[in-house]
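These notes concern the structure reproduced below.
Shown here: the complex without one of its protein chains, the others still in place.
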Amino acid sequence: MINLPSIIFYTFSVLAIGMAIVVVTSRNVFHSAMALTGTLGVVAGFFALLGADFLAASQVLIYVGGIMIIMLFVVMLSQQPFDALQRQTNTQWLYGILFAAAVAASLIRSFRDVYRGVAAVATDTVPTSAPIGRLLLGDMLVPFEAVSLVLLAALVGAVVFGQDRKAAK
Amino acid sequence: MSETSVPTSAPETFPQKPPEKGMFISLGPQHPSTHGVLRVAITADGEVVTSAQPDVGYLHRATEKLAEKRTYPQIIVLTDRLDYLAAMTNNWSYCLAVEKMLAVAIPERADLLRIIVGELQRIASHCVFLGTYGIDIGAFTPFLIAFGRERERILDLFEEICGARLTYNYIRIGGVMADSPDGWEARVRTFVKEMYGRVDEYDTLLTYNPIFMDRTKNIGTMTAEMAVAWGITGPNLRATGFKADVRKDDPYSLYSQFKFDIPVGKQGDCWERYWVRVQEMRESLKIIEQALDALKPGETMGKLPKVYRVPVGEGYGHLEAPRGDLGFYIISDGTPSPYRMHIRAPSFINLQVLQTLLKGWKVADVIAILGSIDIVLGEVDR
Amino acid sequence: MGEIGPLLSQLFHTGRDWAAGHGVPPLGAQILMMAVQVGIIILSISLVPMVLVYAERKVAGFMQGRLGPMEVGPFGILQTLADGIKLIFKEDVIPRGADRWVHIVAPIVACAPAFVCFAPVPFGKGMTLVDLDTSVLFIFAVSGISVIGILMGGWGSGNKFSMLGGLRGAAQAVSYEIPRVLSVVPLLMFYGTQSLRGIAVAQQARWLGVLPKWFIFYPVIGQISFVIFLICSVAETNRTPFDIAEAESELVAGFHTEFGGIKFALFFLAEYAYVFLASAMAVALFFGGGDGVILPGGLIPSWIWFLGKTFMIVFMFLWFRWTFPRMRVDQLMSFCWKFLLPWSFVNIALTGAWILWRAHS
Partner (left out) sequence: MNSAELLAAIKAKFPDLQEIPKVTGQARGDELYLAVPSAKLVEVCRYLRFDPPLSFDFLSFVTSVDFKTHFEAVYYLVSTLHKHKLVLKVKVEDRNKPQLPTVTSIWPTADWQEREIFDLMGIGFEGHYNLRRILLPDDWEGYPLRKDYAPKPDRYD
């Protein structure tokens, strides 16, 4: 079945996988980070394709516009430009590939069982932000707040670790 | 004369190389905020400056050596090129030194004309400072208002009186080049009246702008003791609260007859260095008004023979230039050209304080501090 | 001149039908018309920076006691065109130390999202290209991608000053994004929708039949929201007093120091497109979109109202730029985190109280 959504889906898939491969193979950390940005952006495309408009926008806002920029920051601050083109992978790449393949196989197996017969592409795009909002502040309030608590703890921890010892005294 | 006869190696105490820790930033010699060809070698630990070495000499033209080969009147042209934003006061300072040696009397009208153009020059020079400092801090409009509007008016007035807009060669040994043209005094008077309002406009546009004050208040503070020890003069010294002005301390020309205040700051931060200059514009306007009131027709050139010899000996003349205490030290051996001429260039001497002044401030403040010292590289390198 | 929204819609329908009648499959016809629409929007958005650059130079000129461009065309209106042509034909220089690939892609990454962001902007009645349900979020999300372009420009130039500029710009954009999004939250709470068109349409009412019910006129909450939104928008577009990313007195030109010709033009285009976008968003969010005032409805079409109000906000951007000095990096950050952010939270709380009070009374 060749229709517009499926063409887009396969294009996106190829893009996502291709860029993910660049992430782990590129020797330039900055290029890796750029490719990761692209991968995350394409994931937002998948969300949009599934009609999850709120999720797609959040994905771009948080991952591409937020987290990736912080990562690029770290790369730019921690590295002198262009003098560190060393290999990103270590000698255990073979085991890594095997492990990744095992994970992929198990995921494909379980997804095939769970989603057998479910249409991959939503046909009608119902606005999703209102239901998500109701869920987050209704049924899912406790887990939602718990997650934010975890994030807060991480934040405090980062501040504590990042603090200059001398400045603290 | 052998090259090795003089010690060339520096003692070990001074770090020739930047410290290992921290980032080395070479600000200039081509950088928009160094106001010419100045290089400041900065080492920073994180955001904080740990050492700063200004590197000058890119514009060195050997003025002092050139002077030894020229006759006394010819040297006035050379002085125009020192602080090219205040050529009038350069001419004047040099002439003061030579006139001291010649012991020639200056006619009153010439002296008053000198004061008028000298104070106009001070306003023009401070206008340039105000504009460029605005640019340093990121405000572009004050530059075109102060530099492009008011300074232009002053240059027009100068053009009328001496035919030049930048290198005037107007003040001559014994007097001034020419009397003022018809209606010039009235035009100066109108300008002065307007200028009071314009200075108020600068206050609203820049001086009391909260962002500008945030950027410059309590930044680059300098104590009076430090300033005097480093030989700082002019507005930079007065900003520290130290009341020193050659016009009052060692009055030359007719300044002892005029009423004007010396604006002083309190703690010598960037904003006060700026503010003192704005206040000085107002004081200069007052002086010009008084000088215009006192101006009577008369001679504009002292009684000097066509060809004169400067007697053997030495003389030092100095005055309050827009950038500080500008002096000329001349040694004469009786020949038509000086045996030795030394220029006490305020920009050169003010600039060296950067070595200590920048230490401990943020890298982002370097531009604000550098701009507030107000140097002209033509004078630094001479 | 009347409303051109329905006219355009009619045109697209006719075009699609015509294409379908000539043997083009329906899907193809649909895509064709989409392409035409996108083309129109890209063309008109590309024209906007040209107008804005001219406006900027003229406004700057008048503020500084001069005339601005006067040579090319009457009153210099063709100056931007001439500059554009010059930039396109300039030699494309890539510094030797640069990261080639990143250097080339950076301007595109910075510029492309700017155009995408215009898709859900309601320019007038029936002139919303894509009426997304989450359009506010969409615009914030997509415009965030441009920051990566700035970072790439800073990194890819292989220049210390560029890198500092890129880092500063990105840090600033990420920080100001937060109060900017939060300043819009009161609107979303108030109108219960995320659609720009929906918010604009909801404001087309009158208090006592006179004062328009625009959000800016709601006491306290409207003004706080608008001020925070405006300040953050200025910061997002890296313009004075927040132009530390390209502070020419400190960093020469910041992240675009090493860019010339068409690549520089793209960065430039992005900046002005974002100025226009921020103004258009402000109009749709706070000034009732295409809602007219004083004159009876329909006399002046909504899109003229919209553009007119947008250019008023654009003028404020220009005005700021030519009046204010630049802030220092740390002052900029503390202003964002210690002033704007707390006040936007206060504003959200106030709005919540307002909504509760409205629900109870």
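For clarity, chains are labelled A, B and C in written order, and residue numbers in each chain start from 1.
Just so we're on the same page, contacts are C-beta pairs under 8 Å (C-beta built on N, C-alpha and C of every residue); 3 or more make two chains touch, one makes a residue touch a chain.
It should be emphasised that the depicted structure is a prediction, and the values quoted were computed from it without experimental measurement.
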item	value
Visible contact partners (per top-of-document touch definition) of the missing chain	B
Residue, one of B:101, B:301 or B:358, that touches the chain absent here	B:101
Candidates B:156, B:249 or B:293 - the one touching the absent chain	B:249
Selected from B:32, B:148, B:231 or B:336 as touching the chain missing from the view	B:231
Absent-chain interface as seen on chain B, which is shown	1-3, 5-8, 10-11, 13-14, 56-57, 60, 62, 64-65, 100-103, 228-232, 242, 244, 249-250, 310-316, 318, 325, 327, 329, 331-332, 339-340, 342, 344, 348-349, 351-352, 355-356, 381-382
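Just so it is clear, only the chains that are shown with their structure count from here on.
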item	value
Rounded Å distance between chain B and chain C, as computed from the means of their C-alpha atoms	46
Whole-Å separation of chain centres (CA-atom averages), chain A against chain B	60
Centre-to-centre distance between chain C and chain A (centres being mean Cα positions), rounded to whole Å	27
For the chain C and chain B complex, residues of the former touching the latter	60, 63-66, 160, 240-241, 243, 247-250, 252, 322-331
Contacting residues of chain C [partner chain A, same complex]	27, 31, 97, 99, 101-102, 132-134, 137-138, 140-142, 144-145, 147-148, 151-152, 154-155, 158, 163, 166-167, 170-171, 174, 177, 194
Contact footprint of chain C on chain A as seen in their complex	3-4, 28, 30-31, 34, 37, 41, 53-54, 57-61, 64-66, 68-70, 72-73, 76-77, 81-82, 127, 129
